[in-house]
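Here the complex is missing one protein chain, while the rest keep their positions.
The first chain written gets the first letter, and so on, giving A, B and C; residue counts start at 1 in each chain.
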Amino acid sequence: MAAILRHDSKYDCLTCNTFLMTNQQYQQCLEACQACATACHQCAVACLNEKDVEMLKICIQLDLECAVICNAAATVMSMEGRFSDQLCRVCADICNACAEECEKHAQHGMEHCRKCADMCRKCATACEELAAVGH
Amino acid sequence: MAAILRHDSKYDCLTCNTFLMTNQQYQQCLEACQACATACHQCAVACLNEKDVEMLKICIQLDLECAVICNAAATVMSMEGRFSDQLCRVCADICNACAEECEKHAQHGMEHCRKCADMCRKCATACEELAAVGH
Amino acid sequence: MAAILRHDSKYDCLTCNTFLMTNQQYQQCLEACQACATACHQCAVACLNEKDVEMLKICIQLDLECAVICNAAATVMSMEGRFSDQLCRVCADICNACAEECEKHAQHGMEHCRKCADMCRKCATACEELAAVGH
Partner (left out) sequence: MAAILRHDSKYDCLTCNTFLMTNQQYQQCLEACQACATACHQCAVACLNEKDVEMLKICIQLDLECAVICNAAATVMSMEGRFSDQLCRVCADICNACAEECEKHAQHGMEHCRKCADMCRKCATACEELAAVGH
């Protein structure tokens, strides 16, 4: 993984294509993590301003936790960190847990929860794929 | 600012248009901060792997500091934080300082520094505009 | 500020004493920021679990924002960042705002708010002192 960032789109060789693919995959996963962190924070704040906060407590707490782990995963990926894969596995788990909770409230018309659940599922998939490749 | 997230694209009124504009501006600034944090970390790691690290020390340090502040600004914006503007002002300053340093090395062909300087300048502009509106 | 970390407790000279004092002050401010971030998150979670969450909404939101800025300030200080002072000024402001809100609820017996307000005031003082020295 150490060489990823030094391979740009100029070369035409098998190794470079592998690197390019990996690089692109990292970039997409990283951006999915950042978008998910944003959606989680926006969902948490919107939940706090709903009439019935009481029933959204777990949602708020999972949103906040998910945002922290997504941000850490994005940062470690941007540093080409050695523990990106391990962190992506934890990230996929919290994203799925958060999505599951948000989906309950999305069914009752909470738009911010629907959007958040959607971002969490996308992020979970991206993280699982990255961890599966086993860099 | 408290009501921003609750205004979606469904309404047609003056107040909502103001909110929408603001909302969009926040979203763009937030994403510029996240993209800048990523570019800064990628630049720092690439600098560390250059032959002449010695002359890139200041660049690495500014990259790291810039990434931390950009990430904090993005997070506070995603929470509709009251201190978004104040933080965006600090963010614009570190982004400009980092861009200035990166531009020196970009002149000598460092592609990661050129890309990082570009993202820093964009982020600085977005942050300055947001802070100027004075939410 | 660049030389701070290289001065340890072994030397006996005027310059070094200045550095030591500064170093110690940074370390204390940094630790106050970390302790404040922790107290804010603990307060936010405890607020979410109170019976009357409704009246604690603003408290939760300020807690979360304060924690993010405190963490960023601590990180930038640990990196000997150039923008430590500017960030400490924003940090002092959000800490005072958060303390003010928490103090209202502390008066009504909320222990986590009392503890959080206390940490916020200590952190604000440390940040103001650091920013005043004008490194």
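What we mean here is this: contacts are C-beta pairs under 8 Å (C-beta built on N, C-alpha and C of every residue); 3 or more make two chains touch, one makes a residue touch a chain.
These numbers were taken from a predicted model, which means no experiment stands behind them.
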{"item": "Displayed partners of the chain not shown (whole complex)", "value": "A, B, C"}
{"item": "Hidden partner chain, touching residue among A:Ile69, A:Cys102 or A:Ala124", "value": "A:Ile69"}
{"item": "Of A:Cys36, A:Leu56 or A:Ile94, the one touching the omitted chain in the full complex", "value": "A:Ile94"}
{"item": "Missing-partner contacts on chain B, residue numbers", "value": "44-45, 48-49, 53-54, 57, 60-61, 64"}
{"item": "Those residues of chain C which, in the complete complex, touch the missing chain", "value": "2, 5-6, 8, 30, 34, 37-38, 41-42, 44-46, 49, 67, 71, 74-75, 78-80, 111-112"}
{"item": "Interface with the unshown chain - residue positions in chain A", "value": "61-62, 64-65, 68-69, 71-72, 75-76, 79-83, 86-87, 90, 93-94, 97"}
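Heads up, the rule we're going with is that only the chains that are shown with their structure count from here on.
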{"item": "Averaged-CA centre spacing for the pair chain B and chain A, given as whole angstrom", "value": "20"}
{"item": "Chain B, residues touching no fewer than two other chains", "value": "71, 75, 79-80"}
